[in-house]
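The other protein chains are all here in position, but one chain of the complex has been omitted.
Chain IDs A, B and C follow the sequence of writing; residue 1 opens each chain.
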Amino acid sequence: MYTLHTFVRLHDTDAAGILFFANQFKLAHDAYESFMDASGNRFSKILNDGEVLYPIVHAEADYNAMLEAGDRLTIRLTPENIGKTSFTLSYKFVDAGENIVGTAQTVHVCVDRRSGEKKDLPEDIRLALNGIA
Amino acid sequence: MYTLHTFVRLHDTDAAGILFFANQFKLAHDAYESFMDASGNRFSKILNDGEVLYPIVHAEADYNAMLEAGDRLTIRLTPENIGKTSFTLSYKFVDAGENIVGTAQTVHVCVDRRSGEKKDLPEDIRLALNGIA
Amino acid sequence: MYTLHTFVRLHDTDAAGILFFANQFKLAHDAYESFMDASGNRFSKILNDGEVLYPIVHAEADYNAMLEAGDRLTIRLTPENIGKTSFTLSYKFVDAGENIVGTAQTVHVCVDRRSGEKKDLPEDIRLALNGIA
Partner (left out) sequence: MYTLHTFVRLHDTDAAGILFFANQFKLAHDAYESFMDASGNRFSKILNDGEVLYPIVHAEADYNAMLEAGDRLTIRLTPENIGKTSFTLSYKFVDAGENIVGTAQTVHVCVDRRSGEKKDLPEDIRLALNGIA
């Protein structure tokens, strides 16, 4: 498991007074980027120079609570499935009182940067994912 | 079916050069808001004065293509399920060549603004949803 | 003058119930992108293949009103200064009652995509800007 501590910020909320649903995905991706950087697979390096990219082909989320600007959030990231050419990440959003206020999943496919064709997951990514599995 | 014509804008993309996945949900919600306004259920009025709100309890999306800044998008919104206290909206994202480049779903629950308790869908919302079913 | 008709969407607002200030800049940029596309200088083409880019080196905005989700907005874009290697765009945000609810300015510098060095504005951009001056 990889853990990111963060906050709901005003720009994450909307006029209903709570976290705008799409921003829960945004926060999930923050945890993914933070994990990649922490594991030595620098996210910006992958973006700029990587032979493969990991675009998201499916995402889903559940919302259990109304989160407000200023709320502390802990995001717990676990790989749920590490395949040959893809991986699934699972996210739990936990509030200051240890309640699970939301969950999310993202499915990533490893593709060649130029051709867009599926490629095997590089060994360093596989290791990084296994390291928090 | 309700249809919204829109564009992918630069701020919807990220450094990978394509639509940031969470922003597909944002665009889906634009179509929902536009539909509500068009059906006579003014979105801002619901937000400000409505006795009930329709928070999203589940959302999911699939991504079939790499969308770029400037791409024209047509979003086709259909209610998939209209229950007693909830409804599910289905979105198809169609590009200029009539390809389905993505899909999404959002599940909304009708709740009392103050208590947060489930409430029956108001008749005008039910009518509006049935009108595009 | 180039004009874009748009709406304030829920995701543009925050828990204070009104347009989040940074999103007025986002909407301004929508007008800029729309203008570029309309003038034949396809924005995505510049991003992907352009020899020069037009990064923003200064931006400012004033806020005269509280804009809500669903509000119609007309954005009026005018070039304020067209220099040798830079240009300034001025934006007026006008509501349904023809009130100026906000203004913005962005200063763009023309730079070489690879070296980052200042370059003269290409003739097609200069023509496009002069066309709405």
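Here, a residue touches a chain if its C-beta (ideal position, glycine included) is under 8 Å from a C-beta of that chain, and two chains touch if they have at least 3 such contacts.
Everything numeric in this text was worked out from a predicted model, so none of it was measured.
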Interface with the unshown chain - residue positions in chain A: 7, 9-11, 17, 26, 29-30, 33-34, 37, 42-44, 47-48, 68-71
Interface with the undisplayed chain - residues on chain C: 15-16, 18, 20-23, 25-26, 29, 44, 47, 53, 55-63, 66, 106, 116
On chain B, residues whose C-beta touches the chain left out of the figure: 10-11, 13-18, 20, 22, 68-69
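In this section, only the chains that are shown with their structure count from here on.
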Rounded Å distance, chain A centre to chain C centre (Cα mean): 31
Geometric centre distance via CA averages, chain C-chain B, whole Å: 26
Gap in Å, rounded to a whole number, between the CA centres of chain B and chain A: 23
Residue numbers of chain A (touch at least two other chains): 15-16, 18, 20, 22
